[in-house]
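Removed: one protein chain of the complex. Kept in place: all other protein chains.
Labels A and B are assigned to the chains in the order they are written; within every chain, residues are numbered from 1.
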Amino acid sequence: MTALLDPESDVSPSPGLDDDRPRSIDPALPRVDKVFHASALGIGITVLVIMGAIGVFLGWQSIPTFKRYGWGFFTENQWQPEKDVIGISAVLLGTFTIALVAISIAFPLALSSAIYISEYAPPRLKNLLVSLVDLMAAVPSIIWGLWGFFLIQPKAIHLAHWFHTHMGWVPFFHVDTDPEASSWAQSRYAASAFIAGIAVAMMVVPMAAAIMRQVFSQAPIGEREAALGLGATRWGMIRAVVLPFGRGGIIGGSMLALGRALGETIAVVLIISPAFDIKFRPLEVGTESVSALIAGRFGEATSNQLSALLTAGFVLFIITLIINTLAAMIVSRSRSGAQTD
Amino acid sequence: MTTTWDLRGESGEPQPVPPHTTITTTFPTIEPLAAVAVPSAVHGESPSTGPAEPGTVVDLSDPAPSATHISSAPQTTVTRRIQVGAQEPTAFNAGAGDVEPDRPRSRVKELPRDIGTKTVDDRMSFWGSLTSSFALVWVLYYQILPFTGRIGFVVLWWVGFLAIYAGVTAMSNPAVVVKDRLAGAVVSSGALIVFGTLATAIVFTFGRGIEALLNPGFFTHDMSGVRPTSPLDQGGILHAIVGSIIEVGIAIIITLPLGIGAAVYMNEVGGRFSRVVRTIIEAMTALPSVVAGLFIYTVVIVVLGFPRTGIAAALAISVMMLPIIARSADVVIRTMPGGLREASLALGSSKWQTVKQVVLPTVRPGLATALILGIARGVGETSPVLLTSGASTYLTYSPFSDPNVTQQPMNSLPLFVFSAVRSGEPLFIARGFGAAAVLMVLVLILFVITRWLARERIGRR
Partner (left out) sequence: MTAIEDVTSYRYAVPVVPSPASQGGTLEARNVSAWFGSNKVLERVSLTMPANTVTALIGPSGCGKSTFLRILNRMHELVASAQLNGEVLLDDMDIYASGHRITETRKRIGMVFQKPNPFPAMSISDNVTAGLKLTGTKVARSDKDALIERSLTRAGLWKEVKDRLKEPGGALSGGQQQRLCIARSLAVEPEVLLMDEPCSALDPTSTRRVEETIHEIKDQVTIVIVTHNMQQAARVSQQCAFFLAEMGTPGQIVEAGATEQIFGDPVDPRTEDYVNGRFG
């Protein structure tokens, strides 16, 4: 019978093991792992530096702009480089007008498509429709620009005219031309924020719809069955269970869509004709957005104006960043976001 | 009230049984152990006592010595095959029923019943409202009211349809049904508009571009020496296609290792610093593509003085793509089940081996999907290349500048489309649409590849 402990041996505990503190352990990683860690860290630093440099550069370029134009940069609406009068107030307003039109059109469309795919679509059709939504998101923005300019604009002009004729007393719908004239000026309704907004809307609908649909599909089955078991109709169940659950996704998806709409360039460039008035009349010809301004003016810009363009781009970037961050926070705090990534 | 059942159907030999079915509803796993005296003594442990069962083969391998302990363990099925002769079912308040000799199972295959959730009322209301609104609006619109235009007709038709649908439903159904039907109609209309618009965009692009596409030279020539007003059988977009491929190719070479490497860093090495990296990457996904182009334009072209070449365009595309790819790769790696990593480490492998042999192969389909979606974005974005490259007309394979030529901008598909449609020349516009159609097809192909890759992943399970 062997004794578990040899009474002759020295079994005094090593110093330090008596203490009730954790001991430090050395994982002693193999050398290949040390190399791996170092290279991964290196790549991480590289990426960080690249991206950080971009942000820093953009911000840094704002300094000469502010030095030269001061806060008037934000209040001045004219963009006349030859007179060295530059300001982005009209441009910012135009950007928001286009985005507002886009979201007003995109939000109901995205919400209803998401509800349809998630709740109403026949099962065989569902996967196809989900793929179609993703495909729509992959369509290049220039295609929507072409669509908006060549296909939609002629029809939308009539629609804008109709709005003006019947609701023109509201300043929002006003256009400074005579709608009652027998040959009303079509060109006054063309190249407007409204038409650009339509094209941008189609670009952001799939993004919002995909997020909303994914969130709706995660509504808990137990609650759905509870509502149905009580005798609710399908819409009653959706209102009682799916929509409250998906609130975070609805808001978050819409905000991400807004962020994208603010930054859209090429469709806007193709459609609008630049104008720098402070006005909130999307049906009227002439508007400008930050991205269209950059795309249109970069070639002829002197270094001052280049800084100004960079500053405008930086402002747009910050706005989009704030909106995206808010959207991410809302989605992650909501019931639905707790499960999505 | 007596009930007779029919446990067996018509006569016939027992059939080969289908594989055991799994019911989808869940059952609790653990029952509390309870010693209970079953009300009224249960006579006899041996199951062979009781009503006569001809041909019984009963083999209960778990004889409970006393009937008072009822312990239960979760089981999904009875694990013994028992051939028992038929028992005539008992009436509710009768004693033991009669016993009939063997009545084998039914041989007639039973078919399910067709129960539709839509009633006649549902269908009639829907189609009736649709057609009656059409007719009504037709009469009003064209004969009576002075409106014109197809759009107005469709809008009025839709509004009329909703109104009639609601009214008809309200006549014989409670309010919840009215709301349900209206909501269904509105939601379906919204989805219809969205998908219809997608269809019109695709059809429109191909429709306007078809005349350019039909010329085989369209894909094999460039536009050097061809005037914008030349007929469509001259010239082509080869230079744009090549330019797109080269520029995006360079962008992929830059962004793919950096993006995946950053994702691997954030997930496998981790730490506080990686959180900073992740935050910055997330922030940079908000960068508008035109600002990315402007950045490269300012730094590379203005400050550093390089000409507007393909490499500048490739850099602009990279700046735009890098946050997207890094973020998607990060998500894909992050959502990989952690148990796989642990299993690999538990076997004694190093972290690098784990990443190389376990993590990356597992996420490869997801990574490929993310990459291809990033490529689709990179190919289709116009603004980065608009600012950094030029819409040249001749084919060049070199993204760099050639000292023999003062400027060597590289064209690309979106840029070609942009310059073509802005020119105002109908023939050139047609070429532009042709190029747009090619761009569409390219994106579609990339998209189908991602779907195919994703399906492969599902199939592997």
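Heads up, the rule we're going with is that a residue touches a chain if its C-beta (ideal position, glycine included) is under 8 Å from a C-beta of that chain, and two chains touch if they have at least 3 such contacts.
For clarity, every value in this text was computed on a predicted model and none was experimentally measured.
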Sole contact to the chain not displayed, among A:115, A:207, A:227 or A:308: A:227
Contact with the hidden chain (one of A:87, A:145 or A:236): A:236
Chain not shown, touching residues in chain B: 1, 3, 5-7, 9, 17-28, 31-32, 34, 36, 38-42, 45, 47-48, 50-51, 53, 56, 58, 60, 62-64, 67, 69-82, 84, 87, 89-97, 106, 110-113, 115-117, 119-121, 172-177
Footprint left on chain A by the chain that the document does not show: 123, 220, 222-223, 225-233, 236-237, 240-241, 244-245, 335
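In this section, only the chains that are shown with their structure count from here on.
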Enumerate the contact residues on chain A facing chain B in the complex. 29-30, 32-33, 35-37, 39-41, 43-44, 46-48, 50-52, 54-55, 57-58, 61, 108-113, 115-117, 119-121, 129, 131-132, 134-136, 138-144, 146-147, 149-151, 155, 158-159, 162, 202, 205-206, 209, 232-236, 238, 259, 262-263, 265-266, 270, 291, 294-295, 298, 303, 306, 309-310, 313-314, 316-317, 320-321, 323-325, 328, 341
For chain B, which residues are in contact with chain A within the complex? 149, 151-152, 176-177, 179-180, 183-184, 186-191, 193-195, 197-198, 200-201, 204-205, 208, 257-259, 261-262, 264-266, 268-269, 273-274, 276-277, 280-292, 294-295, 297-299, 302, 319, 322-323, 326, 331, 334-335, 350-353, 355, 373, 376-377, 379-383, 386-387, 414, 417-418, 421-422, 432-433, 436, 439-440, 443-444, 446-447, 451
